[in-house]
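Only one protein chain is missing from this complex, and each of the others stays in its spot.
Let's turn to chain A:
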Amino acid sequence: MDQILSALPKTGVAETGVAATSAAADTLWTPVGRVEDIPVRGSRVIRTPDGDVALFRTADDAVFALRDRCPHKNGPLSQGIVHGQRVTCPLHNWVIELSTGEAVAPDVGNAGHIPVRVEDGAVSVALELATAARGGCKGACHV
């Protein structure tokens, strides 16, 4: 993974938002930045052709990625408050498990979860392995 790291502008990605190169040998894992670029108990956004992905960093430095759309009404989960291994959506307070994307009961749905790899502080995501989002009321209810 060291090669990938050196191929990445260390802070440039975070600061300027330029496209990350796909020059890495490992095509499954796309490098997106470093753990310290994500605030502790906070989130950053990656823009992809399939929509935004939210990267979360918990208090104990675990990193997770979800589609940046709440299964309820598409609220940007990246803007929520991170607590434990969960995030609370800023629009209507649905709580989503970071490790799976599942909505916490009584709500039902899944935001869609993307595998994350952290090596020597470098974060990469496997967008191809994303699980499908599921459920939510898609606007049928008026919460």
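The rule we apply is simple: a residue touches a chain if its C-beta (ideal position, glycine included) is under 8 Å from a C-beta of that chain, and two chains touch if they have at least 3 such contacts; residues count from 1.
To be clear about the criterion, contacts and distances are computed from a predicted model.
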item	value
Absent chain [UniProt protein name; select from "PSer/pThr/pTyr-binding forkhead associated (FHA) protein", "Carbon-monoxide dehydrogenase large subunit", "NAD(P)/FAD-dependent oxidoreductase" or "Carbohydrate ABC transporter permease"]	"NAD(P)/FAD-dependent oxidoreductase"
Residue in contact with the excluded chain [from A:90, A:121 or A:135]	A:90
Listed residues A:38, A:111 or A:130, member touching the removed chain	A:38
Interface with the unshown chain - residue positions in chain A	13-20, 30, 32-33, 37-42, 44-49, 55, 59-60, 73-76, 79-84, 86, 88, 90-91, 93, 95, 127
